[in-house]
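Encoded as structure tokens, the structure appears first; notes follow it.
Yeah, one chain of the complex is gone here, protein chain that is, but the others are all in their spots.
Read from first to last, the chains carry the letters A, B, C, D and E; within each, the first residue is number 1.
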């Protein structure tokens, strides 16, 4: 095994490429979010039965989707990190977790804010809500585990395994509404035979979804760049420590 | 103007709708701010190190 | 690198916590050979032994056993070695005999009869302690028992991390005997030690010689060029 | 029993798990004296050291410090000694510096300033490792740190259980220096060891001489029969 | 194979010698249930309504306690090195560990359930369903727990971290376990929850050992 050369080269290449893409990504994100907000808050008509609360959907559903997508990304990155021990994959997984947790939190809060008027309760222990809450805890568990070892590499690998195991939850979230009879809406957009939502509501929803996804990607790239820089700093400090004559191991993350 | 007020009222659901959007704003912008400030900080740290002429060899 | 018997290492490098412990380390230990790893505290002897046992991945270089790279069939390789490290793997409540029996069954080669066990105990002068719980063993007695594991199953390659620590004169004699018999039987021994051991014509490998030339971490951040 | 300085033991006997380890053991160790406990594995060196530290009760005999029986004021006696046993009291997550700092504060004599700590680290060649978590220390590095505790607070009596285990040549030299300075300062040292140590004119006490008539092995079986 | 049996026998011997571990797990189960009897107040009506739920949760928590110890000791004293180097594949080792854990923390609870049911005024009609569900569910708990234990091996503060990781994964077991009981009572189609419990067990059997073994290899590196 050992490290082949591309192992060393790739992070740098990523930095260069991402540096070029980032501005465009940011602009596109802002555009989508702007349009989506106007569409959702102003142009879209109130729902005939849910009234204006339907506007919560324009953040609730996209955040839900991104929360799930984020975990998928996390699992994929973790898998490649485990198999190829590629630093970029490790960094990607680390960077994705807090973002996914954030979006999931938004989904939870907006959901229960929507539930209060619609269901008459903030929270019920039904399958959909529960599985999302589990998703949230999986994110937290990933972060806790990744940070729980004083050998950072080991923490990363352990957390990666957790990410893979926890992935079973994602399909459960999606199909929970099918498998269990719950208060929660069944899938009306992502379903076979096309969406069953009125176009006037559908387009802002899709634009917002795109905006949230782009936001996730943008922040993801930024966090990956940050992590790579941190690693370089650590390496430099190690070198400095050695230059200072410390011929021994010294923790790169000293308090 | 009343139209604006009517819009703000969100058909009586203002509390729910606006707090939902508010929470989303807070959490997501929180993510953005932490990401960007973290990037700036590490950039600065790296520049300082390299300013001290610490390079690989 | 035709089917050279025994263990052969080439250009081994190991990194611990982002720092190179050693690099370009190579040796060849055939049947009957004894290789002594020396070097100051923290030079990487224990880490190297774990590496040789296939428990850790080397950063560079390759390791071959009987002429075949160990990574090709790690399980088969690991099934042909004994590693006795700093930790002795004793459980306080189990008696000496039970511990040994467990090792024999796990090794899965010798039948789990008493004989192998008693023989092993006798070889290190522990006969009397068979029914003593490990909790009550003295440091030297623990070490003796840990070494007795070497005799629970015949394995050609022995990796020993400071085997003589805490042993009294008598035990040192017994150990020397065990090692000599293993070598006579065509076995290979690689051990680390700080105190002199009675190992006729053993090769010594000083890890201090393989300290990486430029600062250990320096190599680490070639990765980040261009960031 | 006029106020003889130092530590004085008379007719000490100790029984462990129903087995008598030694009996009628006596010695006297004044200021600047060094007493080496030798004896085969399991002869009771570690047990004796814990006994001398007042952690275990003797079966017979009495122990006096500065001419006063230690039982009269156990706390005062224990506050005037350091015991470094087989376990080194290191916590994996704490760094070397933090561990030492904690020891200093608990010893409660020296002010908890960095100096004492850095001095102690330097004395055993650990300066470079201040920020390393103990989990990552090699066996010898752990031992060095455990010994550094001796310098966290001035105590006249040092009880050391196989202090030299796992130390490399350099560390052995440092240890010898530390011990010599302690004796020069009027300190008393009682240590157990299997390997020769550089301790000028030290008295050696072989526990084998105080083994009870009945062979321990024989009694051992008697003991464990009951279990 | 003989190696596996040896492993399980050793774990059992250790546990039983350590002051009757199984007995203690059961006692914990009973005591905790009693606590609820106190905490929730004596009215039988109240209790019996929540009984099956409480039994499941207590069982889950009982199975959780001491989980962090599953590999800890073997790891610290080097036994895990020996096992990793042994001819037995690490996945098998994990399986043996899980089996031992179930024999010590799962089976006894199963046997104690009738008594606890009595304590909590569980109505007897649901007892068989409850026991059947637990028989199907507790092995999954042990397997999932094994993964958690392996992942947190060497982690700072394994004891609590492991529960943080394991609880979310075990929640489905709890849901279907209780669902099974209530389904029987309200004689709805009771098959489904049992099927789902079975599915979870199958999944855990397939995924658990692999994941745990992978985690252990990381820990040893």
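The definition used in the following text is that a residue touches a chain if its C-beta (ideal position, glycine included) is under 8 Å from a C-beta of that chain, and two chains touch if they have at least 3 such contacts.
Note that the coordinates shown come from a computational prediction; the quantities given were computed from them, not determined experimentally.
Among the residues D:60, D:94, D:176 or D:197, only D:94 touches the chain that is left out of the figure. Of the residues in subunit E, those that touch the hidden partner chain are 14-15, 18-19, 21, 24-25, 27-28, 31-32, 34-36, 38-41, 46, 49-50, 52-54, 56-57, 60-61, 65-66, 68-69, 73, 155-157, 159-161, 163-164, 167-168, 171, 174-175, 178, 182. Listed here are the subunit A residues that touch the chain not shown: 121-126, 130, 133, 137, 140, 144, 147-148, 255. Although one chain is hidden here, its contacts on subunit D can still be listed: residues 53-57, 75, 78-79, 81-83, 85-91, 93-94, 98, 102-103, 105-109, 112, 149.
Following the convention adopted for this analysis, only the chains that are shown with their structure count from here on.
Within the contact network of the assembly, the step distance from subunit C to subunit D comes to 1. If you compare A-B with C-E, the chain pair joined by more contacting C-beta pairs is A-B. Once the centre of each chain is set as its mean CA position, subunit C and subunit E turn out to be 37 Å apart.
Within subunit E, contacts with two or more other chains are made by residues 156, 221.
Contact with two or more other chains is made by residues 150-151, 229, 232, 236, 239, 247-251 of subunit A.
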